[in-house]
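One protein chain omitted, others in place.
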Amino acid sequence: MSEQETALDGPLTLGGRDFGSRLIVGTGKYANNEVMIDAIRASGAEMVTVAVRRVDLDRSKEEAILHHLDPDEFFLLANTAGCYTADEAVRYARLARAAGFNEWIKLEVIGDQATILPDVQATLEAAKTLADEGFKVMAYTNDDLITALRLEDAGCVSVMPLASPIGSGLGVVNPYFIREIKRRLEVPVIVDAGVGTASHAAVAMEQGVDGVLMNTALAAADDPVRMAHAMKHAVIAGRLAWLAGRMPSREIAVPSSPTRGMLD
Amino acid sequence: MSEQETALDGPLTLGGRDFGSRLIVGTGKYANNEVMIDAIRASGAEMVTVAVRRVDLDRSKEEAILHHLDPDEFFLLANTAGCYTADEAVRYARLARAAGFNEWIKLEVIGDQATILPDVQATLEAAKTLADEGFKVMAYTNDDLITALRLEDAGCVSVMPLASPIGSGLGVVNPYFIREIKRRLEVPVIVDAGVGTASHAAVAMEQGVDGVLMNTALAAADDPVRMAHAMKHAVIAGRLAWLAGRMPSREIAVPSSPTRGMLD
Amino acid sequence: MSEQETALDGPLTLGGRDFGSRLIVGTGKYANNEVMIDAIRASGAEMVTVAVRRVDLDRSKEEAILHHLDPDEFFLLANTAGCYTADEAVRYARLARAAGFNEWIKLEVIGDQATILPDVQATLEAAKTLADEGFKVMAYTNDDLITALRLEDAGCVSVMPLASPIGSGLGVVNPYFIREIKRRLEVPVIVDAGVGTASHAAVAMEQGVDGVLMNTALAAADDPVRMAHAMKHAVIAGRLAWLAGRMPSREIAVPSSPTRGMLD
Amino acid sequence: MSEQETALDGPLTLGGRDFGSRLIVGTGKYANNEVMIDAIRASGAEMVTVAVRRVDLDRSKEEAILHHLDPDEFFLLANTAGCYTADEAVRYARLARAAGFNEWIKLEVIGDQATILPDVQATLEAAKTLADEGFKVMAYTNDDLITALRLEDAGCVSVMPLASPIGSGLGVVNPYFIREIKRRLEVPVIVDAGVGTASHAAVAMEQGVDGVLMNTALAAADDPVRMAHAMKHAVIAGRLAWLAGRMPSREIAVPSSPTRGMLD
Amino acid sequence: MSGNDAIRVRLNGADREVAPDLTVRGLLESLDLRPELVVVERNREILDRKAYAHTPVEEGDTLELVHFVGGG
Amino acid sequence: MSGNDAIRVRLNGADREVAPDLTVRGLLESLDLRPELVVVERNREILDRKAYAHTPVEEGDTLELVHFVGGG
Amino acid sequence: MSGNDAIRVRLNGADREVAPDLTVRGLLESLDLRPELVVVERNREILDRKAYAHTPVEEGDTLELVHFVGGG
Partner (left out) sequence: MSGNDAIRVRLNGADREVAPDLTVRGLLESLDLRPELVVVERNREILDRKAYAHTPVEEGDTLELVHFVGGG
């Protein structure tokens, strides 16, 4: 946003840290690293997610994201993507912290390979362990309010319900649940996964949530950089619209020009 | 958009004239003129609509929009709002042109007082007359493709189907029809009426249309200026997303982090 | 409906004639005539539409629908499908009447080959001519209220707005417009075209309309006869639900079991 | 369904028992018991839910549902509505079984008073205990696939995801999740809670589920008995439509009358 | 069919030669069509079915024979 | 009711005095309740309906009398 | 205003008396209106702004003075 515009909205405060952008982006699935970097810069995101994986001993150089991503330019949020148990997720989180950048973790515990939907029970269990170990846990979850409330109780710095399944691009399928979660939680709520195009991000923000996290919507667009620009604007648009308080919708039309003063 | 961003999208070209913004806004129903001006400036709109009405001989000063709106700052698009016949609309258009600013007219012929829905037959008739008289006609119509095609044949410089009834704020109720109209017409298509919040504007632009016209969504928001900022971003977001080519949506999830390289 | 159930709803009265079923079905596009007859019987429809075409001088026998459809069992409603001008539609209507069954006509004037959307202007023109000639005109149109009101004024015995384009199976895309048309017209409103599955027919009837006309939803189902049964139930379901007056919907949940009397 | 129609669909088999109707209804919130009985009979439901509560020692007679509901006419499904812990739910289930009708239980463990959304963790825990004790558990849950799979593993005879919150009448908000749950589970899936009108029930069945359970949609309709008839038809309609295999939906129109054989 | 004495008509959009001295009824019969299922438009005028028997088919006539087919 | 010889029980969440030497069956009868429609939980144990007749109601008992009511 | 010499006109839908020998420009000035912001329709004919100065307001004239107001 322009300076004048930043006056219109405060920062996104997560775990005591301020972020100028409410958009968080992933670094996966890009055609190449140049496009990735350009897209991330275009998105205006300050926080970017990375995954923890074994060094591929044959072709590590190309792989290591830090050969391309400057940790001074972006705040790294490591995830536990691919983990199917609480123990596994905790192990990955500890490895991520040992990398030495920060103690933040995007907690993700999957319950089913076909849908990559979260295992909320295991997520809750891992969240408690990690919060106790001093991690700043941002927990990916489904749109269940009860689970969201417990993740907050477990000490997560943010709860991140899905808009729809990872990589589906279906957008916010259940705005009621997202809205209810936002109403009830005190920690910031970030909509994570399912956004496919700009209007989806705007719709998500219009539910009152604090931010949006996306990856495939950028990486799998025909033109990731242009889509990244679009998403930057979409998140601001949805946020400001929510802050501005939209007009009431009604089935009956209401003229926008005066009805008085017509000629004979 | 920032300079860098304007490179991402061309101007909106209407009747041989370029506009830097794809957002067109009305000037009606604002609480006061100061808010109106601030909101219009915040929206980034270059083209603004005005209505033609009798001078109220008791309190004209406050009324005349040009006491507040600088015709050098904004491109004035007079409308024929409130007209119920082709003749009446033609009369208002001529009066508007006599004001001496330009020969552009937002043609609007209403067919029903309760819904303010357009009378497409009368609109078509008036469009022909006005186009023959050298007007640059931007025709407000419903989402009927057949009518849209005929308005184009009649010589309109733009066809402007509704998203939903004027002042309803229901957004794009029938994206199929809007999309089809855009696919088939050669003149620019502007979605006019029905937008209620930012995501609606983004959805409209994501159908591929060339611009959006709105009034109540700004004037009736709790904070019109903030909503104007939101709409500016929403139109850019939807436009760039459409140009970028969104990811395909699918019901089956697809991981955004690598499935290879997990630990034992 | 069972006898007991018929007490729950009156007949569909069109042009002074009562029909026991609110479902009207077409006879086109079936794999074969046996399936067509079985499906129509299963649908419970009393009124069925037929098209007027040249006798194919080589293979007429198989073609003539009346070799398969008993005009004493079903009320024939000839249509003007395929006509692109008012004159053409009037010509087809007269030919249909000359067949000697009745003076009813399903008026259909198409405005565009790709979308088969109605030409409302030509439809209106033909409706006036045919009504003056004593036809009972059931006019297929789009979901524009203004056109619907004029078709009523022109003397149509029923106005039939589309749910979505013919053969699209998208269902009721714009319930607001359908609802508004029903609210404002006095002649029966039949939703015609666009229904794809049972819930679509129920949704249509829940807008308060008097009936539904469909063809492709049955003919193009994997099992037309079973789908015909489904549609019969769907139309009754939607009708009775509308008559019954649905519960209000609310975002906040309300328990259905008593909150009192819990144990300590 | 008529005899002929029952041939079109098999029975709903739950826990080794066949039910002729796929509609299960509650007995709460009716204006009076006469309306309740009439509505339940009109719905054609064979299985009805009841709640377990303390005898109100002052006015028990009116309260006891069995003074009005004949257990030989309907199959009683006691629920644990109002329970907030697994232990509480288990206690209520045992009391219900001690009533001596059957060992079936509609398991419901609530996680939040404001939304009455299920506590899936506690539900899972109680489901295991009750299944081990030989109960036939029908588990009310949210639309999370992972939880649904575990409830199946726990030995539930049916898993019952919500369409939307209890008493909301919002219908099937997330058809994707409902569909996915049905795809993956082997035990029957019943959509429970959230249905508000007939088309909602049809939509639910069109996702392929085995049945629908509702209460408020009937009890809170202006005319519960008529709405009960509507729902009976809606469930059959949705079921048969799903079995019939609906036509594909497409944005492009396809004529239903022949394009050949037009006159010159 | 054809012959020196045949006459030329435009029948359902195609040029055709038919026997001379044929009535519309005769034409339908020659085409094996049941009159009660067919509507005849002759030179843009719809014929009353009762007139089939005494309406001649003449050189240069434009005839349209239509009937009901399956349609939506 | 009350009296020197009455005994105190907790009945459906309320303190109550009932006659001494009363069986559960007797209690239900005294409350005008049909045993076949009521389930009795005594001190957190569910009673078999057949046991109502010979199960005494004793000083300090916590009794819950439940039944089916309308619910969704 | 009024007087024996006043003339009657229909002005923006209301009957009004105005001074005689008044031009359209004079009328606008008397109404305290800025000519460049007002369009004048006289007896259903739109006046060229340049004509305001020499166009008389005459008995029985129907005048419409219009301008731009806020609209959507």
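General remarks:
Letters A, B, C, D, E, F and G name the chains as they come in the text, with residue numbers starting at 1 for each one.
The rule is short, and it goes like this: a contact is a pair of C-beta atoms (placed from the backbone, for glycine too) under 8 Å apart; a residue touches a chain by one contact, two chains touch by 3 or more.
Just so it is clear, the structure is predicted and the values come from calculations on it, not from any experiment.
Screening A:Ala78, A:Ala163 or A:Ala253 for touch with the missing chain picks out A:Ala78. The chain not shown here is touched by just one of A:Leu66, A:Ala114 or A:Ile252, and that residue is A:Leu66.
Seen from subunit A, the chain kept out of the figure touches residues 26-30, 36, 49-55, 57, 60, 63-67, 76, 78-79, 81, 94-96, 98-100, 166, 193, 214-216, 219.
Touch with the hidden chain on the side of subunit B covers residues 255-258, 261, 263-264.
Note that in this section only the chains that are shown with their structure count from here on.
When you average the Cα atoms of each chain and compare centres, the chain farthest from subunit B turns out to be F.
Chain geometry summary: the mean Cα position of subunit B and that of subunit E are 57 Å apart.
For the pair subunit E and subunit G, the distance between C-alpha centroids works out to 73 Å.
Per-chain Cα centroids separate subunit D from subunit F by 34 Å. In subunit B, the residues touching two or more other chains are 26, 28-29, 51, 53-54, 79, 81, 114-115, 117, 165-166, 168, 170, 176, 180, 215-216, 219, 251. Those residues of subunit E in touch with two or more other chains are numbered 13, 41, 64, 66, 69-72.
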